[in-house]
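Rest of the complex left out; these chains stay put.
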Amino acid sequence: MTYSAVILGASGYTGAELVRLIATHPSLRITGLSADRKAGMAMGTVFPHLRHLDLPELRKIGDLSFEGVDIVFCALPHATSQAVIKELPAGLKIVDLSADFRLRDAAEYERWYGKPHGAPELQKEAVYGLTEFYRDKIAGARLVAGTGCNAATGQYALVPLIRDGVVGLDDIVIDLKTGVSGAGRSLKEGLLHAELSEGAHAYSAGGAHRHLGEFDQEFSRLAGRDVRVQFTPHLIPANRGILGTIYVSGEAEAVHGALEAAYAGERFIEVLPFGELPSTRHVRGSNFCHLGVVGDRVPGRATVVAALDNLTKGSSGQALQNANLMLGIEEEAGLMLAPVFP
Amino acid sequence: MTYSAVILGASGYTGAELVRLIATHPSLRITGLSADRKAGMAMGTVFPHLRHLDLPELRKIGDLSFEGVDIVFCALPHATSQAVIKELPAGLKIVDLSADFRLRDAAEYERWYGKPHGAPELQKEAVYGLTEFYRDKIAGARLVAGTGCNAATGQYALVPLIRDGVVGLDDIVIDLKTGVSGAGRSLKEGLLHAELSEGAHAYSAGGAHRHLGEFDQEFSRLAGRDVRVQFTPHLIPANRGILGTIYVSGEAEAVHGALEAAYAGERFIEVLPFGELPSTRHVRGSNFCHLGVVGDRVPGRATVVAALDNLTKGSSGQALQNANLMLGIEEEAGLMLAPVFP
């Protein structure tokens, strides 16, 4: 059976990544693509790497038909997403890749995003899209909220540790090194090649990054009390990939054991042997997440390192994995592409 | 039906790329992997990006069984390849990725590679692996010689033009910009990140590059007379991709028309609209080759630009395409992966 998929916001990187993945999916077919400012253009013109595909022309959302559509991927900017989804035909299955439905609490949303939520009833309905931990709910959901790519990286390392109580809750430090595609295709001086290559810097440091809202929500829920991690993201000169170095108190072997147990049956999460650490280059272009743990000469301290591709496991790959669940397809359909190295 | 494939020389980049592609091939299964110095190791240790795959352990060639093997990919170094293939069981179908069987003429081989060929009878038997132009012969061959990656790039631009007589034969200039993975995983100072990044340089200039042997052989055969192109390869700071800028005399529209006609039915060769030029970033990780043509203010001159991924269409993807033909499988099986951008 073939399912019909529509992608809203197809002219950004996550939209293009969805098309790339669906291109070899055995049972999904793209029947609609939207891009407001580029309506009327061919996808292969906007993204020449997709020119070999037979794709519908880019249209304005209002010009798309949702008749017979099985799944909608909404890759629109934050805030736009909630306004658009509210107006879509009721009953449509939707995977949203924006930040709009990640936080369940209206006050938290307003705190991190600076204005009241425009679709609070949908906000309540949305299921958080961290597949491995919300699988059953996602399978039955109508609206799934894709996680932040940084938030996914930190959670794959920490969710089992906090849930199983093998690490302290008050001294967690998450230091992320992220590739530039996470910032999207927006025209900002700091994203120019001449500005970004051959260097590194921290941004949104000191507790200012919005993905902290997700960490707070999920970690506090698991711990049954408030958990407030420290989190510093850094931009490094690579297009794809997030490397998370996470400092915790806890016995390193117990930490490693908790991760191994948590991900024992998972296709996409690879826990490396104790003492080995991952690299973003070994997950590039794929839906895999690699996790490693090492002890420290300081007793009772451990370091967990997580690597994933922000555009795939951190965003569009995750979205497709969730869509597979929602449609009742095999969860890994279209997602077993091996990483591209070198 | 599932076919059994063995890869000799699996610890280099072309070997790993074959594994990456076969990982999602519908009807090939890897049953043997060789790597002389890394025998006994797991492929996932040598190439962590492949650790999620269930693969046989690396062995010495002598420890592999070829019983029931349907196709052998030989990704060994030049010169080693001919010695090894000579000793393989007769009747095995083999795709060789080295330079050993690219040149049909023993004297030409000796001239470019500096010593007599060690398996001249096989040299005669081997079919040149430029799929689109040797398809029928490849389908019936026992031994196929993969082309040089630079040689493939130049030929996709020039074969139809020389064959159809739309360009002059005596003033062809091929200026290539190639990514560093084409040089393999060898430990050379010039391939270090600190030496290579943030710069560009020419190498093997002035008619010294061995892929000229292929250009001479193929272009002269097509023209029915000696053709000697000028060819300068350059190393640029990118991992994958070859961009060929080819200067010819001829009417630009006729040049474009000849390319469009030649590749009209081809799945992997995309001829862009007249005046548009390709980029290596739009074929990265894929088996596609993009071609563009532009005229010049100097009357009677045209520029053709070709882009492909040296590890895929220029090497391992080509090898798999040829193997599909030799096995009677659908030619594009396992090869329709969309390019990875950004």
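Some notes on this structure:
In this document, chain identifiers A and B correspond to the written order of the chains, with residue numbering beginning at 1 in each.
Here is the rule we go by: contacts are C-beta pairs under 8 Å (C-beta built on N, C-alpha and C of every residue); 3 or more make two chains touch, one makes a residue touch a chain.
Worth saying up front: this structure is predicted, and the values here are computed from it rather than measured.
Here 2 of the identical protein chains are placed; the entire complex in the file holds 4 of them.
Quick note on the criterion: only the chains that are shown with their structure count from here on.
Here the CA centre of chain A is 36 Å from the CA centre of chain B.
Put simply, chain B touches chain A in their complex at residues 13, 16, 19-20, 23-24, 47-53, 181, 197-198, 239-240, 267, 270, 278-279, 281-286, 288, 290, 336-342.
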